[in-house]
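A single protein chain has been removed from this complex, and every other one stays in its place.
Residue numbering begins at 1 within each chain, and the chains themselves are lettered A and B in the order written.
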Amino acid sequence: MSSAAPAVVVRDLSLIFQTADSPVTALSDVNLTIERGEFVSFIGPSGCGKTTLMRVIADLERATSGSISVNGMSPEAARLKRAYGYVFQAAALYPWRNVLKNVMLPLEIMGLPAAERDSRARQQLELVGLNGFEGKYPWQLSGGMQQRVSIARALALQPQMLLMDEPFGALDEITRDHLNEQLLRLWEATGKTVIFVTHSISEAVFLSQRIVVMSPRPGRILEVIDNPLPAGRLLDARESTGFAEVAHRVRLALRAGHSYD
Amino acid sequence: MTAAASPKESATVSANANATANATANANPTANAGVSVRPTRFKLGAVALFAAVMALSAWILLQVHGSGPRAQDMPILWLALAGWAVLVALTLNRLALLQQPKPLRLLAPGLLGSALLFIWEVGVVGWDVPRVLLPAPHAVAQALVTRWDVLWPDFKQTAIAVLAGYAIGCGAGLAAALLCDRVDFLKRGLLPLAGLAGAVPIVGIAPIMVMWFGFDWHSKAAVAAVVTFFPMLVNTLAGLAATDAMHRDLMRTYAASHNATLAKLRLPGALPFIFNALKINSTLALISAIVAEFFGSPIYGLGFRISAEVARMNVDVVWAAIAMSALAGSLFYGLIALMERGLTFWHPSYRQ
Partner (left out) sequence: MTEVALPAPTRQPVAPASGRWLPVLVVVICILLLWYAGAVGLNAPQVTERLNNLGSPWGWQDLVSAAWAMERPVLPAPHQVALDFYSSLVDNDIDSPRNLLFHAGVTLSATLLGFGLGLLLGVLLAVGVVHSRVLDRGLLPWIIASQTIPILAIAPMAVVVLGSLGYPPLVSKAVISMYLCFFPIVIGMVKGLRSPEVLQMDLMRTYSASRPQLLWLLRLPAAVPFLFASAKVAIATSLVGAIVGELPTGAQAGLGARLLQGSYFGQTVQIWSALVMASLLGVALVGLVSLAERATARLMGTQP
């Protein structure tokens, strides 16, 4: 790990939602530190708070108690400084813009000049392997390609952090595997901090350096598992015994958290 | 209007007919799928039927307009008409199956419309229907031509009112929607009232507008403006609210200002709704202006012409004025629909 200040520091964070019937504790006393350049996965069943935690980091939700700092600032300040790129479960592309214009969207909002917007957008599209598709419209692309455009768009701002909320959940397994590999190579090339929410154990083990296992009612962190697998993994690593061991540990942790009840 | 059966066309027709047969099977589970066999024959059959219909129609028209015995007294005419009806039904049945290329889709409604016109003409002339009751289409066409010197200024008078009212009403509705978007309190207060306004016969304010703005086109434009304001307001607000939570979150992660979000996300996303209102309003504005003229007008205006000539029982001029308004209304609507196609090409409803 680098000796620079950690990217995200969460201390005793709690989030209680006031719904119409009764308060819902989405997060309860969460403590977590994420270093810069790390690839961390949040895994758990629905309702365990993994997406909520990421949304708090992204300043899309406010905690009710506890503290959190992103890049040494409050999440709001980090958001206003555009410190991260967010990738949703669905591609959320604008159908009235072609692929290139979609990737340029955050750059337009930032106010960059046209030439720079164009070159940066093309650069990111090349990074995700979609050069040649700039003029296409979202509905002309497959689901996997749309998500790649979404990732390129998140990278366009050149943020230090990538927050990804089950980005490949809606895709078929073959496309998923392919994109997992591409994401890992991307991360190795760029060295960004990546927080990845998933409910696929194999995805979490394949991609991340640390796996944060969460459980619901109330949402909390059960265990943080270090992934000893070597860097530069290929898809074949999924068949190795080391992989199965880590996956087993994750499953045990999930079971301990009553995720399978 | 013949469906030319060239070899390459027939190949596309067969391929597309298969596709459309499968597509129509969903909407019409027991529709017959049988266009794939010998498409050239099918098209030739349609052409033959159509030619027969044309020939028979020409003969009937000649008989009816001729100076021979009256239609009721000619049993052969009844026979001819019965045969004509059967032929038209058969032709329609075939034409309804033609889907590609796109212009061919106009054949079935075209034939039905012409058939209705034909029945109108034959019925009125052949059975000596009194002119004051229902004039024949050719009489209406005649009136359109002979009274053009009066009808054209009428049209211009009404058109100014319609366009001015439309522009003001839609513009004000859009502005009010943007204001309500900014001030949530205003939205919660105004939206229920705007919904109620849909139940109210707003054309009733016409006499009040005449009192305030005088007899000229300004009062009619005012009525059209008020009528078009509410659908525009309601639809624009619905469109602005229609954006996904996900899209709005994305804008938050870009730290985009309210105006940037409005300009880049919510307004483009609201365009389908806005055009829906613009289309509805095009007909509403025309109707309101004409009805407003029933309440009082200088001596011009399509509405005035209709009510005045009805009083004088010059029914063919009335129908000519109605035909003009119908044509104008359809053109107006069609123009807006074309603009909609250009600006909202991305909407799922345009993709098959």
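Worth a mention:
The rule is short, and it goes like this: a contact is a pair of C-beta atoms (placed from the backbone, for glycine too) under 8 Å apart; a residue touches a chain by one contact, two chains touch by 3 or more.
A quick note: this is a predicted structure, and the numbers were derived from the prediction, not measured.
Within the complete assembly, B:V203 is the residue of B:A177, B:V203, B:A222 or B:L237 that touches the hidden chain. In the complete complex, the residue from A:A20, A:I174 or A:A231 that touches the missing chain is A:A20. One of B:P192, B:G214 or B:P298 touches the chain omitted from the figure, and that residue is B:P192. In the full complex, subunit B contacts the hidden chain through residues 24, 26-31, 89, 92-93, 95-97, 105, 108-109, 111-113, 132-134, 185-190, 192-193, 196, 198-201, 203-205, 207-208, 210-212, 245-246, 282-283, 286-287, 290-291, 294-296, 302-303, 306-307, 310-311, 313, 315, 318-319, 321-322, 325-326, 329-330, 332-334.
Convention: only the chains that are shown with their structure count from here on.
With centres taken as mean Cα positions, subunit B sits 51 Å from subunit A. Within the complex formed with subunit A, the subunit B residues making contact are 244, 246-247, 249-256, 260, 264-265, 268-269, 271, 344, 346-348, 351. Residues of subunit A touching subunit B in their complex: 58-60, 79-82, 84-86, 88, 90, 92, 94-96, 105-106, 108-110, 137, 139, 157.
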